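Right after this comes chain A.
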Amino acid sequence: MVKDPDDIIVRTVARFMIPIIQLFSLYVYVHGHISPGGGFQGGCILAASFILISLAFNIGEAKKILSGRKNLLFIGLGVFIYAFTGLVPLFVQGNFLDYQHLSQFLPLDPVMARYYGVALVELGVQITVMAVMISLFQDLVTAGRHESILKDRENGIDR
Partner candidate 1 sequence: MPGYITLLPLTAIFLPFVGAALIILTGERKPNLRESWTIVTSFGTFIAITSLIPYVLNGQTVECHIVEIYRGLHLKLKVDAFGLIFALLSSALWFIVSLYTIGYMRSLKEHNQTRFFAAFSIAMGGAIGVALSADLLTQYMFYEILTVSTYPLVAHKESPEARRAGRKYLAYLMGGAVFILFAMAMLYTCEGSLDFHPGGMIEQEGRGQLYRITFLSFLLGFGTKAAIMPLHEWLPSAMIAPTPVSALLHAVAVVKAGVFCVLRVLLYIYGPESLKTLELSFALALIVSLTIIGANVIAITQDNLKQRLAFSTINNLSIIILGALLLNPVSTLGAMLHLVSHGFLKITLFMCAGAIFVQEGKEMVSQMGGIGKKMPYTMAAFTVGALGLIGIPPIIGFLSKWFLCLGAIEVQRTGFLLIFLTSALLDAVYFLPIIYHAFFQRSVEGANINQEAPFLLLLPLMGTAIFSIVFFFFPNFLFHFQELADGASKSIFEGWRK
Partner candidate 2 sequence: MKAHWPILIVALPLIMSFVTFMTGICYRAAAYHLTVITAAFSTFIAICLFIQVIVEGMTISYHIGGWEPPWGIEYAVDHLNALVLLATSLIGLLTIIHSRKIVAREIGGEKTHIFYALVLLQITGLLGMTVTSDVFNLYVLLEIASFSAYGLIAVGRKGAEFAALRYMIFGTVGAGAYLLGVGYLYILTGSLNMSDLLRLLSNLYGSPTLLAGLLFILLGLAIKMAAFPLHGWLPDAYSQAPASTSTLLAPLFTKVVAYVIIRICFTVFHPSFALHTYPLIPIMGAIVGVGIIVMGVMAIAQSDIRRMLCYIVIAEVGYIILGLAAGNRLGMIGAILHIVYDMFMMALLFNAWATIYEHLKSSHISAWRGISKKYPLEVATFILGGLSVIGIPPFCGFFSKWFIILGLVEGGKWFLLATLLLSTLLAAVCFFRILEQTSLTHGSNTMDDRSEKKTSLSEGVVLASLSAFLIILGAVSGYLVSFIEKIPFLGAL
């Protein structure tokens, strides 16, 4: 997987598949309210697309799309969105995670506020799951040495 798979077919299929996978993950997330799916599954699938990039090309390619720092930020950001959404109702006498009080900030009735509140937290879940899965995979596959492995590749060393 770290070796360059000099296989044109794999790369072409991957190039073709990746946008579809990403679209599908978005579909899973959006449709989570009315069909199986949701943030977690969506996040996993989104991460799978990045894993596929890493497999078909290399980690550097994946990092071009989503740099390491950004990914780290996303790890924290997702849960922060979730927790902060839960915190917001506290300012308007609601309980923690009581989304219906979001209706005081958004032009929505309480039930719909719950509906979109759930969507919001699922977004947070998706972001974190995606970022963590990517980071986990990259760390495990390189045993934590992203850079040295990339450098080795530039120098033509096959590990």
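Here is the rule we use: a contact is a pair of C-beta atoms (placed from the backbone, for glycine too) under 8 Å apart; a residue touches a chain by one contact, two chains touch by 3 or more; residues count from 1.
Basis for inclusion: all candidates are chains of the complex that A comes from, given by their letters.
Everything numeric in this text was worked out from a predicted model, so none of it was measured.
Every option in 1 or 2 comes from this complex, but the candidate touching chain A is 2. For chain A in complex with candidate 2, the residues that touch the partner chain are 69, 72-73, 75-77, 79-80, 83-84, 86-87, 90, 94-100.
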